[in-house]
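For subunit A:
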Amino acid sequence: MKKKLLAALLSVAMVATLLAGCGGGGSDTTDTTETTDTTEETTDAAETEETADAGTAAAGDLHLEIVSKGLQHAYWQAVLNGVNSKAEELGVSVNFVGPDSESNIQQQVQQLESALNADPSAIGLAALDTESVMDLLNRAVEAGIPIVGFDSGVPGAPEGAIVANCSTDNLAAGGLAAENVYAAIQATVQAATSPVRVGVVAQDATSESVVNRGVGFITKIAELAEADGKTVGMASVSNERYVTDSGVEVNDDADFIIEVRVPASVTSELSAADASAILEQDDTIAIYGSNEHSANAIITANENLNKCGTGEGQVIAAGFDSGAGIMDAVRSGLFLGAVTQAPVAMGEKLVETLVAAANGEEVSDIDTGCQWYTAENMDDPEIAQNLYE
Partner candidate 1 sequence: MTDKKNGNAFTNNPIVRAIGVQKIVVVLVLIIMLVFFGVAAPSFRSYASLLSIMDYTYYLAFLGIGVTFCLITGGVDLSIGTGMFCYALIGGYLITKQGMPVIVGILVTLLCGVIMGLINGLIVSKGGHAPFLATLCTMMIARGLGAIFTGGVSITWPLSSSPEGWTRSIFKFSLASGTKIPLGFLWVMIAAVVMSIFLNKTRPGRYIIAIGSNKEATRLSGINVAKYQTLAYVISGFFTGLAALAYSSAFQSMAPGGGAGTELNAIGGAIIGGTSMSGGSGSIAGTILGVFIMSVLQTGLPKVNLQANMQQIIIGVVLIIAVYIDVLKNKKLS
Partner candidate 2 sequence: MGDVILTMKGIDKSFPGVHALDHVDLEVRKGEVHALMGENGAGKSTLMKVLTGIYSKDAGTITFEGREVEFTNPREAQDAGIVIVHQELNMLGHLTVAQNIFIGREFMKGRLIDDKKMNEEARKLFDQLGIDIDPTETMSRLTVGKQQMCEIAKAISHEAKVIIFDEPSAALTEAEIDELFKIIRDLRDRQLGIVYISHRMDEIKVITDRVTVMRDGGYVGTLITKDCTKEDIINMMVGRVIYEDPKTESQVAEDAPVVLKVEHLNAGRMVQDVSFELRKGEILGFSGLMGAGRTETMRALFGADPKQSGDIYVNGEKVDIKTPQDAVKHGIGYLSEDRKRFGIVVDKTVAENSTMASLENYMKGIFIDKKKENEAAQKYVDLLKTKTPGVDQLVVNLSGGNQQKVVIAKWLVRNCDILIFDEPTRGIDVGAKSEIYHLMNELVAEGKSIIMVSSEMTEILRMSDRIIIMCEGRKTGELGIEEATQERIMHAATLRN
């Protein structure tokens, strides 16, 4: 039995060294606690120990907890950079966390509750699913901790829980993509004698931002097609959520068919299979990926099919956010263009709003907006700052 006790102590000691030792792995850019620690030292020496309550305490005592949707995609790295630079500027400490995948609601709920328990001055939240955090929002209201929504915010949150949102209007973002794509295909659509098909590759049918970007795209492009006198219908294979939310009827022999594909699970290979299933159909004239993961899947599928491009007879492709793959596709003309949010600005605005809310000042919603970038304008500084490898 001594062996058993020895094993017990061994495992606990191992846990201790692993956690305390290497703070956040070999990487430097990532773990915010690492960087904010350094910002901690660089601010003035008057670092006071007592916990700051929500009053107009010196900025240095404010502690902000930010629960994002994950750190996986390059988009979140940009938000993080914005948060860090503003936090450094204002000398506030920030703990930026996120689940290990954008569909892991369980982890986000756990992280939000842990954030609440850290009794911060204010919380930034990008909810994967509002229902799952409802109780916590109510607790935050009771504890008087202001919550600022960001990215897709916290749609349908209870009264007074969310003091302000600095988020992208995803429906509008989808619409923006639709307008630009439709402009490029309008000629073909009007001249078309047989049905034409527009594909939407979506990562899932569960997270707010992905669904809204898809529905925004579908409703806008359907509107534009009907304006040109075309009957619009959703392909029968399309995912139910997008059919119900967009309000477009299922009609496989309409002039203008919209087909939405959602994979069984969020993996590159399955999304790529969905993208190629759309691209291969001869009547496909345009395809749209509603987030970085899906846009990458279109690039992968196109590697084999060589259908995308802006030339004659090619499929017009549009993406979302940026990252190495998508930026390269836009620059090389493979993609017509892509919608970028303003992640860096969003990070900065979020910290500003959080500090203001923590100090009890009046705060209002900020739409950090989104822009359509193409090969031409992607190098303008105003857009370039939002694009990231």
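Regarding selection, all candidates are chains of the complex that A comes from, given by their letters.
As a convention for this text, a residue touches a chain if its C-beta (ideal position, glycine included) is under 8 Å from a C-beta of that chain, and two chains touch if they have at least 3 such contacts; residues count from 1.
Nothing here was measured: the structure is a model prediction, and the numbers come from that model.
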Going by the C-beta definition already given, which one of 1 or 2 is in contact with subunit A within this complex? 1
Subunit A residues within the candidate 1 interface of the complex: 24-27, 29-31, 70-74, 77, 98, 100-101, 236-237, 261-265, 267-270, 272-274, 276-277, 280-281, 292-293, 296-297, 299-301, 303-306, 323-325, 328, 332, 389
